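With one protein chain held back, the other chains of the complex are shown just where they sit.
Think of it as A, B and C in the order they're written, each chain with its own count starting at 1.
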Amino acid sequence: MSAHDVDVDKHVRTYIIVFVSLLALTLVTVAISYLEMTTGPAVALALLVATVKASLVACFFMHLISERKLIYLVLGFTVLFFLFVLLGPLATEANQVGV
Amino acid sequence: MSVTAIPYTVEPRPDTGLNNVKLGIWLFLASEVMLFGALFASYILLRVGADAGTWPRGDSILNVPLATLNTAVLITSSVTMVMAWASCMRRDFGKFRLYQGLTVLAGFVFLGIKYVEYTSKFHHDLFPSTSTFLAIYFTLTGLHALHVIGGMAYNAYLWGPGARMWKSDLEQFTNRVEASGLFWHFVDLVWIFLFPILYLL
Amino acid sequence: MLSAFPFMPEVASAHGAELDALSAYIHWLVLALFVAWGLFFVYLLVRYRGRRNPAADYYGLRTKASSYAEVGVALAEAVLLVGFSIPLWSARVDDFPDESEATVVRVVGEQFAWNVHYPGPDGLFGSADVHLVDVQSNPLGLDPNDPAGDDDIVTINDLHLPVDKPAIVYLSSKDVIHSFGLPEFRVKQDTIPGLVIPVHFIPTVTTAEMRERKNDPEFTYEIACAQLCGLGHYRMKGFVTIDTQAGFDAWLASRAPSEDAGDSFWQ
Partner (left out) sequence: MTDHAAHHPAEEHHHPEPGFLRKYWFSVDHKVIGIQYGITSLLFLFFGFSLMMLMRWQLAYPGEPLPLIGNLLGASRMPGGVMLPEFYNQLGAMHGTIMVFLGVVPLAVGAFGNYVVPLQIGAPDMAFPRLNMASYHVYFWGAVIFVASFFAPGGAAQSGWTSYSPLADIAPTGQTMWLIGMIFLITSSLLGSINFITTIIQLRAPGLTFMRLPFFVWAQFVTAFLLLLAFPPLEAASVMQLMDRVAGTSFFLPSGLVVSGQVLEVSGGGSPLLWQHLFWFLAHPEVYVLILPALGIIAEVVANNTRKPLWGYKALVWSVLGIGFLSFVVWAHHMFMTGMGTVMNAFFQTTTMIISIPSVVILSALILSLWGASIRFTTPMLFALAFLPMFGIGGLTGLPLGLSSADIHLHDTYYVIGHFHYVVAPGTLFALFAGIYYWYPKATGRHLSDTLGKLHFWPSLLFMNGIFFPMFFQGLAGVSRRLWDGGESYRHAQDVLWMNDVMSWSAWGLGLSQIPFIVNFFLSMKRGRQVTENPWQATTLEWAAPSPPPHGNFPVPPVVYRSPYEYSVPGMERDFLPQFEAGPSDPEAERAAIPQPVPAE
């Protein structure tokens, strides 16, 4: 984005907030990992926190929150195809004949 | 170069609202998502397929405190990175130098800590060949480290010789810092996922 | 006749005919498509060649007729898919016969041979351990201390099955991926190391009968390894003999290990 249409100082304030919350969430994940949970919920929770942190980085540090439609389109398809490569093999293995 | 200058290298094209570099870097990041995504998918598949009890919990082998510290380091470097970009927007060269320098420095700290982690593994005879878990651990973190090095190299260039452009064409320079920043944040973002899945689960 | 397609080896299994029918239908379909399009194509080339038609028509074909053709193709594909291919596949991998009324056998691929393992009279496969494998005396690494293994029968490249009785073959591999291909029985299944994958089929034509039909006294059914597995892939061939129940039992008996066989392993 070009220099004129943004109020940089406001940005900087958000960066600081994001920074602090990221550090906090990091400690949260570690903390969670110490209370003995069964794998299922543990994975779910850990991935949830990670996703929140990731979206904070993406939205504010990478300015995705105010990005162009085109970028959204590209990333949308990318995420979709990532899901294919993640779920396709898993589903096939779950449906394997024999052991 | 070519006789006619290539359009939209700096200023955005009206109908897309993007300049070439911005679009290019995002496309590159998309392919990176698929690269790490495939490895991530492999990790899940191998772990789900592993015989019961054969897959260790990360923290039973790996050093969580160090990794937590490293996470903090990377996050910090992300902030200094965007501050460097903000300083470009504010046309404050001194601040830019400072933040950009800190970003590169943080990169070194991260790699240093990784080095300590790796060597301590090797001392305990833990190698990629030891188990599938360690195999995927070394592959993912190794590939990630390569990305860190790449990002540092370009950031260092912008900090040093590349900074000459500050005078000649500040706007293009700012775009470059932004692009390099996008890559750096992505590397951070990947780590944010690697940390829990490798160390905590 | 419509439900068979030429050039395929004579079918010798119960389900084979159904698979061939599907193969035939889809091939007739694509053949028809190709001929139809081909003729039309040639007509266009002749009718609209520059010399005969010096000025082109900006609008060209006005009708949307072709989209009907396309819908037609799609429908035909859907029918073959839902009506034939999926059910036939499910019959292959889901409805296995009960082991009690089937001939059960293990086949283990290796570079470059097929190890055939019968459970013997007790119907139990002896347990195996890779560390016991000996290329000469014990290719499957059977555990000599496991009683279940005492009466087991192991052959190399020699699979015998009784006619008209379901056969269940448990497929696995010692080293790399092979593919258990039986052209006449329309059976093909990759053998994946680390996995044991069963296939089932009912042989319907004995080797003897097929020899008469082909009047070729030499004829034998073959196991053709269909997956590239190394420099010996081309010679990874096994033989299948389909016999009457009586003949099969006699063969098994003749192969039964003599009393001291267990020790002879370790001489």
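The criterion applied here is as follows: a contact is a pair of C-beta atoms (placed from the backbone, for glycine too) under 8 Å apart; a residue touches a chain by one contact, two chains touch by 3 or more.
Please read all numbers here as calculations on a predicted model, not as lab measurements.
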In the full complex, displayed partners of the excluded chain: A, B, C
Chain not shown, touching residues in chain B: 1-9, 13-20, 23-24, 27-28, 30-32, 34-39, 42, 45-46, 49-51, 54, 127-132, 135-136, 138-139, 143
Absent-chain interface as seen on chain C, which is shown: 5-9, 19-20, 22-23, 26-27, 29-30, 33-34, 37-38, 40-41, 44-45, 48-50, 53-61, 66, 69-70, 73-74, 77-78, 80-81, 84-86, 88-90, 92-94, 110-111, 130-131, 133-135, 141, 174-177, 179, 181, 183-184, 186-190, 192-195, 197, 219-220, 222, 224-235, 237
Positions on chain A where the hidden chain makes contact: 68-70, 77-78, 81, 84-85, 88-89, 91-93, 95-98
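Rule of thumb we're sticking to: only the chains that are shown with their structure count from here on.
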Chain A and chain B, separation of their C-alpha mean positions in angstrom: 15
Inter-centroid spacing, chain C versus chain B (mean Cα positions, whole Å): 50
Complex interface listing, chain B residues touching chain A: 11-12, 16-18, 23, 26-27, 30, 33-34, 37-38, 40-41, 44-45, 48-49, 59, 64, 68, 71-72, 75-76, 78-79, 81-83, 86, 89-90, 171, 174, 181-182, 185-186, 188-189, 192-193, 195-197, 200-201
Partner chain C, residues of chain A touching it in the complex: 96-99
Chain A partner contacts - residues on chain C that touch it in the complex: 93, 170-171, 195-198
